[in-house]
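Every protein chain of the complex appears in place save one, which is left out.
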Amino acid sequence: MTATNVKVNGAAKSSRFSFKAIIRDAGIGLALIGLIVIFSLSSEHFLAANNITNILTQITINLILAVGLTFVILIAGIDLSVGSVLAFAAVVAGKAITLPGLGPTEAIMLAVMAALLAGTLCGLLNGLISAYWGLPSFIITLGMLNIARGGALHISEAQTIYSFPEQFNDFGSASIFGIPVVFIVALVLVGIAWFVLHKTVFGRMIYGIGNNEEAVRLAGHPVFWYKVAAFTICGLTAGVAAIVYMARLNISSPIAGIGFELNAIAAVIIGGTSLMGGRGSIQGTLLGAFIIGVLANGLILIGLNDFMRQMITGLVIIVAVVLDHYREKYTKV
Amino acid sequence: MVFLKKASIALVASVALMAGSAMANDKPVVGLIMKSLANEFFRDMLEGTKEHAARRGDYELRAVGMQNETDFQSQINAVENFITQGVDIIVIAPADSRAMVRPLKRAMEAGVVVVNFDVSLDADAKKKQGVDLAFVGPDNRDGARLAGDALAKELGAGAKVVIIEGNPGADNAHERKLGFEDAIKAGGLKLIDSRTAHWETEEANTVFSNMLTAHPDIQGVLAANDSMAIGVVKALESAGRAGDIKVVAFDNIPAVGPMLADGRLLATVDQFGRDMAANSIELGLEVLKGGPQLEGWVKTPLKLVVSDKK
Partner (left out) sequence: MSTTPVHNQDLLESPDEEILRVESLRKHFGGVKALQGVNFSLKRGEVHALVGENGAGKSTLIKILTGVHSMDGGKIFLNGSEYQPENPRQAKAQGMQVVHQEFNLLTHLSVAENICFEAFPKTRLGLLDRNEMNRRARAAMEAIGLSDVNVSDSISQWGIAYRQLVEIARALQSKSQILILDEPTATLTDRETDKLFQIIDTIKKQGVTVVFVSHHLNEVFSICDRVTVFRSGESIITEKIADTTPEKVVSHMVGKHLELEMAHNFEAHELGEIALSADRLRVPQSPHESGVSFELRYGEVLGIAGLVGAGRTELLRSLFGVQQIASGCLLRDQSEVVFKKPRDAIDAGIGFVTEDRKEEGLILDMSIAENSSLASIEQVSSAGLMQIGRENELARKNGEVLKLKYGQLKDNVSSLSGGNQQKVVLAKWIARQPEVLLLDEPTRGVDVGAKAEIYSILRSLAREGKALLVVSSEMPELITLCDRILVLADHQIKGELAPDEFSQERILQLAYKGN
């Protein structure tokens, strides 16, 4: 043996650079601020009040889906079916809301219940099947993706359902001080999710299962039901998203939500939640949804063509996750 | 979406098998291959064709559809299954204008009368394979031009317009865009932006909201289908500009009825999709009976549907 490596200053490896400190502390929020700065410098319309309203409206559905997905991803699962379940719930609710002989209030109430029920049911099935047989949720929810989509097409006979009560549409387009009511609904969901994840036994178990399912099971906790609950919550939020979809567009389309699951998963992952489970936060998911929404909006405002827009969106997802990786690394040691 | 593809192949195969067992009479058998039955257009067409088959009663109809618009793999399988079953006529709306040429050539060599409708097979590919096959269908470009002309007439020269495109890569999306551009040029309109919303309502709503923010001076919108036009109209309502920006679209689905009625949608184009496959079958049956071979482009009718409130 001859080779010996010489390096005099061992302390040089420690992370004291201010650049690293910034990444460590600000994390994904920094990426969002960066995007906002870039877009406000390059488009006069970006910070206009009505554009901010637009952005908030546009991220609402993705944010609602991402809130539910955060629960599932925290237990190291995945739900690919949320986009299809949204369509299924929207179509079921669309059928309900257009039933003849209902007053507008009854019709809307019935539709809301129908959407929530349909979404919850799909989520419950996802959870029961994957938890009972211990099967990868990736494949079970992929199955559900097809079942729910097929169900939506079947029930609607592949027709767009329309003619909803005006009040429903009013709710979809209402805003308070420029903040869309549907976005406020999403924020309330974020708040509830934060409370549940951080202040309740259930939230503790969600993180515990994601980290070490076996330890939680051996401590006597009903892991099965916690997992089922996580998927059910995800289905429920898809139902809520379906209501927002209907209220915003005043139609139910059986081809609604194609590919939404990927945007929602991206929001959760950009927000720092690990696909391996056990690590992540709902605040991160909120930021992740904002990053995706701001990007989609800003790139159109600065006039980038569709294909460039798609490429840049992909690039930003990767950069955000890489940044988060470094943040994780520096906060650990 | 490989999984979807697999699933739809299985679907196609099983439908074809079921059909195969019921082949006992000597009526000519017609195999109808459509694109996605999730698309209202094809769904409606299937219903129309079934009615047609019942009405005539002198042919047996076997129909298959795919799960999505670009699933040509399943279409190839369907063609092969139909050849095996010995159908007399194949009527097809190709999911891919190049990939479908070779399997259809095999069908023709097997003595099957092939009628191509809805989307034309690629001329170059046909030439290379030595296939001479007529196309029966509407001229999407002409149709889009009709809608565009209506918009130009309403707005007058110099008005600023945007296009909401269909799926990039889809032939009808491309043709419609070209038609819109023809009308824009002819009418002296000014095209300030053109983006895809993948045929989808919510995406059209989002994309158009953002285009409107970037270009508040938009006066007209040309949407490549009605579903996207619905999203555009909702965006205009949210922005409080529903009356003052004019929208034209394509397809004439039932859901745009109310919008045409109150003028939120200026015009759309009906291509009588319900009858399109039935018309193609009629043509095929004529050929089978010994009539002349079809040639070139047998154009099917198109009609501009204009808002009552105009």
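Per-chain residue numbering starts at 1, and chain names A and B are given in the order in which the chains are listed.
Basically, contacts are C-beta pairs under 8 Å (C-beta built on N, C-alpha and C of every residue); 3 or more make two chains touch, one makes a residue touch a chain.
Keep in mind that this is a model prediction, so the values were computed, not measured.
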{"item": "Left-out chain, listing which of the shown chains it touches", "value": "A"}
{"item": "Among A:T98, A:N146 or A:N211, residue touching the chain not depicted", "value": "A:N211"}
{"item": "Contact with the hidden chain (one of A:G27, A:G83 or A:G278)", "value": "A:G278"}
{"item": "Where the missing chain touches subunit A, by residue", "value": "1-8, 10-11, 13-14, 199-204, 207-208, 211-212, 214-222, 278-279, 333"}
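Note that in this section only the chains that are shown with their structure count from here on.
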{"item": "Between subunit B and subunit A, distance of the C-alpha-averaged centres to the nearest whole Å", "value": "33"}
{"item": "Subunit A contact footprint on subunit B (complex, rising order)", "value": "3-4, 7, 37-40, 43, 168, 193, 195-196, 198-202, 205-207, 209-211, 213-214, 216, 227, 230-231, 234, 237-239, 253-255, 258"}
{"item": "Subunit A - residues contacting subunit B, complex", "value": "43, 45, 48, 50-51, 54, 57-58, 61, 142, 146, 149, 153, 157-163, 173, 245, 248-251, 253-258, 296-297, 300-301, 303, 305-307"}
